[in-house]
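The structure's right below; bear with me while I get my questions together.
Complex shown without one protein chain; remaining protein chains in place.
Lettered A and B in written order, each chain numbered from 1.
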């Protein structure tokens, strides 16, 4: 169940980041290829950066078709339905914030599972969260959102650090449960049962 | 013969991409080092991105001196002969388009040979084709050509997808020929010969 949940979170993050890139391209009056390029850059950039730095190559985005299809789907949705999405207000930033939350946790968790230390895993989570958006903004020739919005970087930091901090607790709990099942440990029962 | 052809195509792509970077630097009135930096970024960026993503490290550009010399040669030619090259019209875009065609095929073919799926190999081919030019344009602080010229990205996509589509046919043909030679198969001959 954990890998399925992780994959679902990843694909959700890819899709909303892709929407942020596709919408930015539409707002800039780029053609369909510009929409695809910015959507894929935002959707896949952060995860690719994370996997390159961990040496987990080729990155997940090239190992199966699902991430790429999620990014292309986001490009298509932004291209055809941007009017509806823009009714949500500042939609680029909204989707960017959702992707940020999903990705900074995913990046930090993967860093820990590859054995990097807690401080570095937090940095990796932040880079995973902000990498795709920064690449999107660089390609569109604007100062990355991450440098202009304090709350943006703060959210990434809190998410990544939180994931790193909670992980040992979760891992201890899971490990304890497995040991308990193997050894037949159980919590004290009420007397007489 | 195949590796020789592949190497020749690679070096040709590196050289023309290098010209596009060197000429852009000359047009921007950069000094000799700016010419070298933009020429090498355009010439070697796409292939380096491809090799990093495939985990084929160090990238080809650092494994032998030939790619680097081809890029430096392009920098020298742009520096000394830019007047002649500019007579060709919009020379930066012309050389960029030639490099694009050579690189997107090379990237897609290498992706397939490293076992990535057809859709992802197409993406990798496009990234190899547009990566060097995008890095050149980012360093020169302009919106990448790939985001402004629809025909540009379309050409890369057609080239990369075509290479992926044709590759199984070519591989089947080659494989069949090798098996046929080993087992002494031959097509039916005219009766009585």
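By definition in this document, a contact is a pair of C-beta atoms (placed from the backbone, for glycine too) under 8 Å apart; a residue touches a chain by one contact, two chains touch by 3 or more.
Everything numeric here is computed off the predicted structure, so don't read it as measured data.
Colleague: So which of A:32, A:54 or A:98 would be touching the chain we can't see?
Modeller: Final answer for the missing-chain contact: A:54.
Colleague: Pick from A:70, A:85 or A:134: which residue touches the chain that isn't shown?
Modeller: Hidden-chain contact among the options goes to A:134.
Colleague: Identify the residue among B:55, B:101 or B:117 that touches the chain left out of the display.
Modeller: B:55
Colleague: Which positions on chain B touch the chain that was left off?
Modeller: 25, 30-34, 36-38, 40, 48, 52, 55, 57-59, 61-65, 68-69, 138-141
Colleague: In the full complex, which bits of chain A touch the chain not displayed? Write them out.
Modeller: 52-55, 111, 114, 116-117, 119-120, 123-124, 130, 134, 138, 141-144, 146-148, 150, 152-154, 157
What we mean here is this: only the chains that are shown with their structure count from here on.
Colleague: Starting from the mean Cα coordinates of chain A and chain B, work out the distance between those two points in Å.
Modeller: Result: the chain centres lie 31 Å from each other.
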